[in-house]
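Here the complex is missing one protein chain, while the rest keep their positions.
Per-chain numbering from 1; labels A, B and C assigned in written order.
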């Protein structure tokens, strides 16, 4: 009932963490903080929480950050923290997409580990630069494709890898929401505004915001690599600058086929990420809104409902599990698993060791794959929804 | 609790019915007979139940058909029945696909109404000829796209037509099964054999067998017309001659977009036809395996679970409903609704009248649309999954 | 895909059936007729469909019954049909409860098999007399505890009998509805009126109408016999004469314990009969509103979803199954299974044989058990909800 990296043993000290973005009123920043706090592996000690100095400082003080570590800019924070003997070991980047790249670059160059929200960057060029820089700097770089943190997603991946489904044939992934059914961005809604603004979001709308999650989840669980896609992106809401509905056909290397649907204009859907994978020996189905369950259909046998920590749960799920079966874990716990795994890796790095083989978090390379996926989708759609290689 | 056409009032006499195909051991033939019998509107009085004379006669006698009306060929049956004063008024055609055309043609020419299994024919050329012949002969021609017979499907269509969803944007339809996951056709399985044989099935495998159902359901409920599709058909099972997995992007006239997935190699799926439709005012979701339920999500309000005959069920559902809410109706009841509606139309025709405006059954034109859909999908896929017009 | 008794082979002729009750506007009568017709084993040839002669005759003619067999009273019908060489072999009794006894008695005495709606009678005294008369007359007597006709209920019973659950410990059965939440009987609603009238229903309201179904289902599946119960019956709706909510603790012979809840005042429940049975090796769960599914939880293993005709379905379910997995069967199919099994028994009786060992329908003895259950519940509750023996 305890993940290895999740021991409450604090004898080696918490990881010193800073944050860029996430000031008062921001949503994802508070999620990152809670995720970092859940298993008690981090101390939030520094922040450049807003690009407005005053708001940045006020936000930091509220969070118990010392005044001298409440920075007005990420550049200042990277420089000063790198110079302190008790400077931060890692930074969380929770700004709009277009700022991920310069900020991550600054901290990597300052020798600080990076935990960055998705999508990694707004261009593959930038993403490739971060991959190279990560390699060169030997720092840890995690991208919070948080759905890979769910225990039953881990188990799904392990089952596919173990051959439980046989050779994969079909991947169906979808991620419908409804919160952009109307033109929310015109009403002063901050989240909607930057997500539908190409300057802050990049060239992808829904495809970047949620399509990347769907793509990462499908890739993570299936272990497959995309060969080419045919994407039909649509902007249904009048006046909207970016896509709000995403229909994609996928062809994987090795012959498997797939479909991906992402939408932010599908009334009745809250956050309905769902993955189905089929091979010649069986199928799996997982839904983010019922994350403690995983359906397994061995071909020719009755379907089984595998549950987190319950009968049928395996080691892959067990190590990222906190409470017994029937005591639901949710979004925050899954998100926290990413942070906790990163903490295990940072502690290993402190000791000059490799992390335990079971430690997993989405890497900068996976971040690059996500950006490449968005670029390919936009390119395909712009040409009339034709097949493009990844 | 009673559909208008479903009154048990037999004072005007049952419709005299014949059947072609559906001899001993056939599946769909017995479904058609049960559907015809359910509301007691038909008498099965003639049959050419097999192309083998001996088996045809034995099958007919078992079913209580008189010996002189147990025919060895459909040609003989059409001729002799047309000549009898008490000859059949309608014929059910339940053979493999490639025989639908010549048989339907023969009976239409003999002045007999036709109820034909789907897909209507194996080519659009043949389908168009049947459309023309139907018009000319003034006979009734129903195609058993039976899923349109479910009460909550009727209600979904009515709700869309009434504008409850606003302007439609997104259609998601899928029809996964798993029974062809392995090469069943090589093991002497009769159903699998003809369905995977281009000579009997036509050019479409899964796309013809179940993709046509999915297409018809989406068209029926949405009221939309396809403009073009991009289809990626795959034959995953080694040695199989026709597609067993169907991935299609759809563009409707008027701007709505859609996706259609049909598969017979998705382990854990029995007969999981499912439709979701979204407009700017709301969404609907219906699953064939829970047919008495219809989810309605008015945008900005809590989702409602509408149930057959229950709170929220409307007139469209009510008229094809037999038992109270919570008493599940199923596949056979939905199928029977097609037969019962056809009986109402035939009785109106007997009286030289138009049927009640609420009477609905899938027509020969809808059958043609299904065949056109299959042809377009096969054509698109053959060219590498490019966009083709319908 | 075919039950033995369900063969469409009519060579031995249909069973000649009469009906008492079920005239125009009645609900359960049309259900019985449809159930009899579904597998084509019966011909409805006589009826005393209403106690009002005129309505009785009009109803019969509508149903295609010959004028001379459209009777004004059941006594006349029993006498005349018994005297005809082509008289009915069986009668369906679908009147309000208080008439079951005299009618059943009359037909048994006339040597005619009986299919009677539930509860069997309004007193155990009457029920015992029917048991004795059935034995003496050597006629078949079936009580339409129709939920025992569902395939997955058959399988549940078979699994318990085979020891799949080990020694049974706990039985939980419930049957909530909501249609009597308000005082419907005061508004001229015919169904509500007789069901809440002690003169027509007997001493039990909900406990007789639906509690008996719950009791029969639990007994049928578990194979257990009640030792004693403690029943707290309530009439929540002001002015109602009989109970509309039933809370019962149960003790079975052998040590198992149970609870039974039946209610007709539970808003949101349509017909939510549900059974759960637990032993020391596993558990089973079945819900009438999703009748094609049966959950099986072997202790210590992942739960399995067994489906009618699907993977994990056994012979007990298979023999009362018509269509493939994923093609839902419902209430009418389950009801029809009772009729079809009775037809098999009648045909065996015609031939002087015992029916096939697998043939099952609820017997007059099970009907007596139901009436005894109602009496005990009423007695217990009247004394303040104390334990009473059965």
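Operating definition for what follows: contacts are C-beta pairs under 8 Å (C-beta built on N, C-alpha and C of every residue); 3 or more make two chains touch, one makes a residue touch a chain.
Since the model is a prediction, treat every value here as computed from it, not as a measurement.
Touching the missing chain, out of A:133, A:158 or A:332, is residue A:332. Screening A:98, A:145, A:322 or A:347 against the full complex identifies A:322 as the residue touching the chain left out. Only one of the listed residues, C:77, C:99, C:266 or C:364, touches the absent chain: C:266.
Contact with the omitted chain, checked across B:13, B:223, B:254 or B:300, is made by B:300. Interface residues of chain A facing the missing partner chain: 1, 8-11, 14, 27, 30-31, 33-34, 37-40, 61-64, 177, 179, 269-272, 288-292, 307, 310, 322-333.
Listed here are the chain B residues that touch the chain not shown: 296, 300-307, 310-312. Even with one chain removed from view, chain C keeps its contact list with that chain: residues 165, 169-170, 172, 174, 178, 181-182, 230, 232, 234, 236, 245, 247, 249, 251, 257-259, 261, 263, 265-269, 276, 278-283, 285, 295-299, 303, 384-387.
As a convention for this text, only the chains that are shown with their structure count from here on.
With centres computed as the average of Cα coordinates, no chain lies farther from chain C than A.
Rounded to whole angstrom, the centroid-to-centroid distance between chain A and chain C, based on C-alpha atoms, equals 55 Å. A straight line joining the Cα centres of chain A and chain B is 44 Å long. Between chain B and chain C, the centres computed from C-alpha atoms are 34 Å apart. Across the assembly, chain C contributes 307, 310 as residues in contact with two or more other chains.
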